[in-house]
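Here the complex is missing a single protein chain, while all its other protein chains stay put.
In order of appearance the chains are A and B, and numbering begins at 1 in each one.
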Amino acid sequence: MYKDQVYSIAHYFFHGDSGIAADITQHVFLKLINNVNQFHGDAEFSTWLYRLVVNVCLDATRRHKSEPIAANSNLEAFARPGSQEQDYAKAQAAHIVRKAVSALPVKYRMAILLRYFEGLSYEQMAQALGCSLGTVASRLSRGHRILAERLKGFEGGKL
Amino acid sequence: MLRIAVATSVLAVLAMAGGFTFEIGSPVAAQAPAAKTAAFAFRARGCSEPSKSQITAGAEGIVRGTRRSTVLNVAAMEKPGVYAVFQTWGDEGRWVIVLKGVCGPETAGAIVPIGPKGFIRESAKFFSRPATAAEVDASLKSLVEGGSK
Partner (left out) sequence: MRIFNRHVSDRLAAYVEGAIDANLVRRHLAQCERCRAEYADVQKGMAALENLPVVEAPASVWNSIESVLDAPKRPTFNPWKFGFALSSAVIVASFAYWIVMRSGAPWDVDGLSGSPVVGTRHISRAGRVAPGEWIETDARSSARIKIGHIGSVVLAPNTRARVVATRPQENRIALAHGEIHAEISAPPRLFFVDTASGTAVDLGCEYSLYAEEDGSGLMRVTRGWVSFQRNGRESLVPAGASCRTRTHAGPGTPYFDDASDILKRALDTFDETSSLDALGAILSASRVRDTLTLWHLLSRVSAADRGRVYDRIAVLTPVPAGVSRDRVLSLDRETLTRWKDELAWTW
């Protein structure tokens, strides 16, 4: 659902801070409701929505200047309701990867989260991020490489 | 079929005898989504401490008459001792993949020919030591001459 995807992007973008993520999600959907008459259908709805998400997150970045959350390892927050039986090791792995994503420079972090959680095409991402296709490609490549570098030695079930 | 049965039995005997050896399989044998697009999976059998083993792989090929070599990244899977090899060698020419392993005092090697439909299990060779250059060249020559299907 859109609200979960927007919330997830905000959650991982702001270092797992569920308070900021809730604020961002509320802000995005209130803006959407108040400006829905500006959607003329000339862009895909999801592109329009995620352009909003990008702008709201970047605005909030300038306001919050938040530090990565260290103590807020609320691992249950990573689980969907009803999946409390989820392997603790998997929750640990999610925590480690989440910290690495949080530490990415903003432009790479946003590109990776948009691509991973919403699966926007490169064209849609270019519109949402306000940049060229080549820039989208290079941010994704560079972002993933930095992530891999930061996760060296991480053997959480993946490469 | 007989060759595969013999090869399988030899591997089993080596493993049961405690010898360090490689076994190859299709990517699904790795039981890991990450291996799905691999050229093949392999495991190091008979190694008492897989986490301390050193496994390397290289691709040796002949492309339009020219000998080529390239080092490959070996991807460790979640299960200890299980690995995957991904194709980063070219589509042109004929290639064999050379595996080398060190587990404590023991070593192992393998040569895995690659055909149009993927790795050629029945032509793979396994050793309790690294393959020699001559053995690699012989495998390549056999592949080029169509000795391997």
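Structural remarks
The rule is simple: contacts are C-beta pairs under 8 Å (C-beta built on N, C-alpha and C of every residue); 3 or more make two chains touch, one makes a residue touch a chain.
Quantities reported herein were computed from a predicted structural model and do not represent experimental measurements.
One chain is not displayed; in the complete assembly it touches the shown chains A, B. For subunit B, the list of residues touching the undisplayed chain reads 1, 4-5, 8-9, 12, 23-29, 31, 33-34, 36-37, 43, 68, 70-71, 73, 75, 86, 88-91.
Against the chain not displayed here, subunit A makes contact via residues 1-8, 11-12, 18, 21-22, 25-26, 29-30, 32-34, 36-37, 44-46, 77-81, 90, 93-94, 96-98, 100-101, 112, 115-122, 134, 137-138, 140-149, 151, 154, 156-159.
Please note the rule applied: only the chains that are shown with their structure count from here on.
For the pair subunit A and subunit B, the distance between mean C-alpha positions equals 40 Å.
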